[in-house]
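The structure is given below, and queries will be raised subsequently.
A single protein chain has been removed from this complex, and every other one stays in its place.
For subunit A:
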Amino acid sequence: MAVVTGERTGQAPVITTAGLTKHYGSVHALTDLTVDVGEGVTGLVGANGAGKSTLIKILLGLLEPTGGHARVLGHDIEHESQEIRRLVGYMPEHDCLPPDVSASDFVVHMARMSGLGASAARERSADVLRHVGLDEERYRPMGGYSTGMKQRAKLAQALAHDPRLVFLDEPTNGLDPAARNDMLRLVERIGSDFGIAVLVTSHLLGELEQVSDHVIVLDGGHLLRSSATGDFLQRTGSLLVEVVGTETERDRLGEALAQRGLVCRPRGAMVAIDPPPSELAQEGAAHDLIRDVAAELGLGLMRLQPDRGHLEDVFLDGAPRV
């Protein structure tokens, strides 16, 4: 499988894996994964069971891989996992908070378990709880927290010891749209303002499109693609046209353009035009043609824009590998 690193040259990768494989009997959780992860926010996308959590647990040294190698922050996962666990933070997907302890006490304790002294742990935990947005409620037992507050507390304990890298496993799970947005903004800030490298998983592509610099797509334990988020969203060469009016106007434009040799199809209220044929390929020719056709038909042009790809397309294009 090819190594795809996007445009990450110049700095040492935060995570590198080579042929990483994990099989549970006949279940292949991860197969021959070779990938690099750099600074900033990296999204790890895949359906449930695609191998995202397995990868994180292997990198933390909690699971032994069946084959392959990996390094995290320059440390080998096989021999230096303790050193790795000192430098990384981990926010698991599932519930992991004792209900009878306050977030404040819990985060202090977890910071101490990462090697911070008593007073440093208290100071750091107050700082981190403020950053994740837990205010007065930090002194209440966590059993009474909403899902959003629990996710924040889980995030706080992952950041308590100022790690150089955090693994966030499905941080938006179970959140309502507003809380989901808050969490995503927070993830973005951790990667940019806090300067902590982030590996964040999600089964929702759209979410990671918003916050990550780089996206790794896993499917059934295989690497489907790894590249900068921008590459996923680059122009496809298609055009989108919208005219004033209803579907009738849309279809009139579409039919007229088709007669002039463009391949059109309706998409919502717009006409999607496939990359123009060679005679119209030079800069602006297709745009001029569309403008002229709209004018001839007496239609008001509302929008004429290049179409962009979506992360979802990876699953459509790159037919699942076996």
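The rule we apply is simple: a contact is a pair of C-beta atoms (placed from the backbone, for glycine too) under 8 Å apart; a residue touches a chain by one contact, two chains touch by 3 or more; residues count from 1.
One rule holds for everything that comes next: contacts and distances are computed from a predicted model.
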Chain excluded from display, named as in UniProt, from "Chemotaxis protein CheC", "Molybdopterin dehydrogenase", "ABC-2 type transport system permease protein" or "FIG152265: Sodium:solute symporter associated protein": "ABC-2 type transport system permease protein"
Which residue of A:A120, A:L204, A:L240 or A:A258 touches the chain not shown here: A:A120
Absent-chain contact - pick from A:L97, A:L129, A:V241 or A:A256: A:L97
Hidden partner chain, residues of subunit A it touches: 57, 60, 62-64, 82, 85-86, 88-90, 92, 94-101, 105, 109-110, 112-117, 120, 124, 127, 131, 157, 161-162, 189, 193-195
